[in-house]
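Below is a structure I'd like to ask you about.
A single protein chain has been removed from this complex, and every other one stays in its place.
Let's look at chain A:
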Amino acid sequence: MNDTALQYVLVAMLGLPLLGAAGALLPIPSALRMGRTREQALLGLGVIVTGAVLVLAVVLAAGFDHDHPGTMQATTDLDWIPALRIHFHLGVDGISLPLLVLTALLTFLCALYSCFSLPKGLGPQAFVALLLLLETGTLATFAVLDLMLFFLAFETVLIPMYFLIARWGGQDRERSALRFIVYTVLGSVIMLLGLLLIGVKAGTFDMVTLATDNGSHLSHSTQLIAALAVGLGLAVKAPMWPLHSWLPDAHTAAPTVGSVLLAGVLLKMGTYGMVRILLPETPGGMHTYAPYLGAFAVIGIVYGSLACLALARQGNGGDLKRLIAYSSVGHMGFVLLGIATLTTTGVNGALFANIAHGLITGLLFFLVGAVKDRYGTSDLDQLSGRTGAALYGRAPRLGGLLAFAAVASLGLPGLAGFWGEMLAMFGSFKPAAGLSRPAYLTFTAIAAFGTLLTAAYLLTVLRRVCMGDRETAEARPVLADVRGYEFAAWTPLAALTVVAGLWPAVLLGLTEPAVRTLFGGN
């Protein structure tokens, strides 16, 4: 397919959900409802729009020139706000394409899932509008090539996610939602200052131009300040230890689809920004900060795993959703470690782990949400009682899927979780020239220890949730096993986890040349 057609596909991907969000807020004429209730019609609209966006994403991926993933394709470049030198500049390359497809897929699955199990809250109208607005923001973050537009997209997701948590969430939702948005906005305003500094000093906000320059127009001190400011904003989002403390609360309070999108897509915006902005545009600054980033990353890995271990222990009253949120801190630590190596291997690993985490943790949050629906609680102690919840016996398919997602998450070879973390540690074993090898070897060792801890807590969770004595397994009332719509929402994630695990070249073939371009083509 030629580039002009792809260009329209990409613009339509951003425009459709925005139009859909506006449409959801308008009254639906009864002629279009075709006999359904207003609620069904609205939820149907959400599925149709997100489904169309997914189709467009697949078309984009199919039409993408896979021989040149390092060059920007489907580019649109229009003068939008000349006063601030802001261009409406869009494009995809091998780095952003997988993330776009992941976003479109996860949002579609969430829309589909909520069609059948809409969380209690403000009603479907606002829900669908917010979900679609969220999709616009996330897709735009991965598709824009202008620093100010990136900031705009980065901010666009905040209001929808805030309301999804605050209006459809569980216990303590208002406070958690406010905490989420205050943390992120504080980070992103500081990021804005850094982006403006880059723009003012380099004379352009264009990410392609800035990446090609490789920071040659920025003095070292400018790079240091800009990288610190931008990095802080992105690190809050990622989240990097010790800026992660908003995440567990937000995840615990959020409704299932909110958690899935938060973990699956929103966290990726932080690490994507580091790869897309910091690595190529302020290489000097990144070189200085990389060891610190690496150190924080491995602390995050160990900290997240230890927190999970503590939550998983009997008698601690650990919440399953909170546990998976902490496990995200650990997994995103691997992504950050991969970036901190400043090598193509490490960054490829980071990008792979990004996608893998999106698939696996998305699935995990779906499953935990389903468990919570069935039991009415996600408190591990209440769930498992004294001997274990015996999910294998009570709902074998659900238990099986949970076990699958858990072992994928702990990085079993052959599933998606393995490659990214291994490549990140590989990169850390031999970091870029000029970085302290001993320090990175230590990081590698600590990260490897972190994988052991990860396995430990996930297996503990499996033992307590999936296993149990015969009495519990045969308890009444019978627990509903995986329902039809749940299968529809979860199968794609499970299938892709296997595909990415067995055939990593699908992803690495896309990211590898693009990462080489980022590092200046060497």
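Definition applied: a contact is a pair of C-beta atoms (placed from the backbone, for glycine too) under 8 Å apart; a residue touches a chain by one contact, two chains touch by 3 or more; residues count from 1.
Criterion: contacts and distances are computed from a predicted model.
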Per UniProt record, missing subunit out of "Sugar ABC transporter permease", "Citrate lyase subunit gamma (Acyl carrier protein)", "NitT/TauT family transport system ATP-binding protein" or "NADH-quinone oxidoreductase subunit N" is "NADH-quinone oxidoreductase subunit N"
Given A:V11, A:V47, A:A61 or A:L186, the correct residue touching the omitted chain is A:L186
Sole touch to the unshown chain from A:V200, A:A310 or A:L452: residue A:V200
Among the options A:Y113, A:F142 or A:Y162, the absent chain makes contact with A:Y162
Among the options A:D3, A:D65 or A:E174, the absent chain makes contact with A:E174
Touching the hidden chain, out of A:L152, A:I299 or A:A475, is A:L152
In the whole complex, of A:P82, A:G315, A:G434 or A:P477, the residue touching the missing chain would be A:P82
For chain A, residues touching the missing partner are 25, 80-84, 86, 121-122, 126, 133, 137, 148, 151-152, 155-156, 158-159, 162-163, 166-167, 174, 178, 181-182, 185-186, 189-190, 192-193, 196-197, 199-200
